[in-house]
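Note that one protein chain of the assembly has been removed; the remaining protein chains are unaltered in position.
A and B are the chain letters, set down in written order, and residue numbers restart from 1 in every chain.
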Amino acid sequence: MRRVLNLACRLVLALFAAGLVLYFSGYSPLAAYKAMIWGAVSSWDGIAQTLVQATPLIFTGLAVALANNCGVFNIGAEGQLYLGAMAAAVLAAYLPPLPHLLHVIIALCGGALFGGLWALIAAWLKIKADANEVIITIMLNSIGTLLCAYLANYTFKAPGPVPQTPTIHSSAALSRLGQGAQFSSALFVGLFFVLVVWFLLYHTKLGYDLKVVGSNPRAAAAAGINVPQMIGLTLLLSGALAGLGGAGQILGLHGRYIDGFSPGYGFDGVAVAILGGNSPLGVLFSALLFGLMRAGGMILDRTTNVPVDFVIIIQAAIILFVSAPELLKTLKINWKKGGVKHARTVADK
Amino acid sequence: MLEQWLTSDAAYIIIGLISSMLRMATPLGLAAFGAVYSERAGVVNLGLEGLMLVGAFFGVLGSFLTGNPWTGVVFSLIAGGVMALILAIFTLKFKANHVVSGVALNLLGQGITAVLLVAIWGNRGKSPDVAGIYPVYIPGLSDIPVIGEIFFRQSPFFYMMIAIMIISWFVFYRTKWGLRLRAIGENPAAVDSLGIQVFVYKYLAVVLGGMFAGLGGACLSLGELSMFSRNMVSGRGYIAVAATILGNWNPVGVVLASLLFGLTSAIEMNLQLYGWPTQFVQMLPYIVTILVLGGFVRKVSPPKAVGKHFDRSDTYV
Partner (left out) sequence: MSEALRMSNIVKRFGSLTALDNAELIVNKGEIHSLLGENGAGKTTLMKILYGIHPKDEGEICLNGTLCQINSPKEAINAGISMVFQHFMLVDNLSVMENIILGKEETKWGILSYKKSREKVMELSHKLGLKVRPDMLVEDIPVGEKQRVEIIKALYRGAETIILDEPTAVLTPPEVAELFEMLKALKNEGKTIIIITHKLKETLAIADNVTVLRNGKNMGTISTKKATPEILAQMMVGRSVILQAVKEPTVKGPVVLEAKDLCLQDALKNINFTLKKGEILGVAGVEGNGQTELLEALTGLVTPDMGSIYLKGEDITKHSVKQRIREGIGFIPEDRNDRGIVPSFCNWQNAILGYQSNYQNRGVLDFKKINAVSKEILDTYQVKTEGIAAKTASLSGGNAQKLLLGRVFYHDSDVLVIAHPTRGVDVGAIEYLHKEILNMAKRGKAILLVSADLDEIRQLSDRIVVLYEGSLVYETQALSTTEKELGMYMAGAFNKDESKVVGL
């Protein structure tokens, strides 16, 4: 309960800070927040858009959270997502039409495999040369994005001016739900994996071992856990989740690989995982929240003159305020000394 | 003989290539100084992309408001410094994870510049054209064949980069502040035990670094395009991170690394002209960095205490 309150405080502070930025840019933050939230929840369209936006974040959030549980910072979900998307798009368009479910599963598995292998490069370098996985995965992001750009521009390019792959076979498409609704069963694949990761982390020996490695690798070694192996396996799974996210976008939403289709889902995954406290259910919650903000932001963009990018500021503020352990403590001290007034509400909690 | 060669196509291409290498390297080098200062003081700076973006934006804004591009440069320095101060406060005061804070900084830069772009100019894509900063022909020197053409007809930002490189090298290796800074990134407890204000150095270094990164952004907007366009940094912040690593956190080293990466950009532009794929050339800086970190190329030694929180009460054993 305390943790929830603590998190709520940080969220409020983050929204307040982001609102300040908006205020100084000459907008009314309250009106903006109201328009965002109201826009996202008041209509079926808004709710559907929230779910569409949340879907890839569930996957990348899970990817980052899983790795964090093992003490590995996978900041490369973006690159893994691209690789997974490309693999799925190619399998879905170039294989002959197969029975519906089979084709979907093959394309998803291909996405997971390539995402996972991409992450495994980082694991290999970390284990072999003790290379910092943060820098490696960042570099792999850029390389992966460029590699996919090449493939979309040349190898698998569909005729026409746009760098994109051919349309996927309908047998490989994740079905859209409802009439005109944009969100697809990719969402349910995501929910399924929330459960899978939850079960993995809290109900299996593998998850237990993984968390021991993440919390105290030296104790893990003394307990007979093969630490490098566990790091490799975790990054493989983490990359696979991100790759699945990319595959889901292709099979469910775009219907083909379009160059630059991700506006940074991978990096958003970091924010989602942090806000979700690296737990799968937390990730689901924060992905939905971020999805709502994005959907609301798009409506905000259409109905007012506040651009959708405002949402990025909120995300940045949330990352900063949620990931700063001594934030509340410091504000509390200020309050005791008679400093910042609004800190009182924070400190009381 | 030489004169004959100078008029050949090959010479034209090579001189053009080297000259654009220097041009492309400048924003990278300036931004990389940002990481060098910050990380020498022990604070990981992955927020270069965001710092460059605000620098680019506020540079244009300053020029737009006053009509003087140099005011824009001052704006960009301040903006970069203020953004970096956020990084410093969150990592040093609130003990946030350095990497996570860097990611946040990038998002913040992206969001703030995009919102302000609309708020100020009502345009989602780009700012209006403003007075920019143009290449300067250094009298006399610029007339030297080849050399003059390459080195002395560059943007003032290039000269600034060279000046900062020299000054930084001198400060790092010849002054007491540099000595202390290098020591802090390596072993802050040792420095603290000698009665030096470790945190003052850390804050100053991060903020100063942010100013350099902001300058790198202004180099892109004021020096190249004379306007701001949305997300115009497009990954150069990460290349600057790569340059920092390849340059082994040394002011001269990072400029050399930036030149190498500037060359890949220059080649990439030429390939583009001929309609050849550029992606693989673009990958080079990242691949080089991975090879370096994987121990395949050269040994680099990052400051040992980089990314670690320092607290007097629990650092002494």
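Methods note: a contact is a pair of C-beta atoms (placed from the backbone, for glycine too) under 8 Å apart; a residue touches a chain by one contact, two chains touch by 3 or more.
Keep in mind it's a predicted model, so treat the numbers as computed, not measured.
Colleague: In the complete assembly, which of A:S175, A:N216 or A:N305 touches the absent chain?
Modeller: Reading the full complex, the residue touching the unseen chain is A:N216.
Colleague: So which of B:V82, B:L179 or B:I287 would be touching the chain we can't see?
Modeller: B:L179
Colleague: Touching the absent chain: which residues on chain A qualify?
Modeller: Within chain A, the residues that touch the unshown chain are 203-206, 208-209, 211-212, 215-216, 218-219, 221-226.
Colleague: Just the residue numbers, please: which parts of chain B touch the chain that's not shown?
Modeller: Listed in rising order, the touching residues are 174-177, 179-180, 182-183, 186-187, 189-196, 301, 304, 312-313, 316-317.
By definition in this document, only the chains that are shown with their structure count from here on.
Colleague: Between chain A and chain B, what is the separation of their C-alpha centroids in Å?
Modeller: Centre separation, chain A to chain B: 28 Å.
Colleague: For the complex, give me every residue of chain B touching chain A.
Modeller: 46, 86, 90, 93-97, 99-101, 103-108, 110-112, 114-119, 122, 124, 235, 238, 241-242, 245, 277, 279-280, 282-283, 286-287, 289-290, 293-295
Colleague: For a test of understanding, state which residues of chain A touch chain B in their complex under the given definition.
Modeller: Within the complex, chain A touches chain B at residues 21-22, 25-27, 73, 75, 125, 128-129, 131-132, 134-136, 138-143, 146-147, 149-150, 153-154, 264, 267, 270-271, 274, 305-307, 309-317, 319-320, 323-327, 330.
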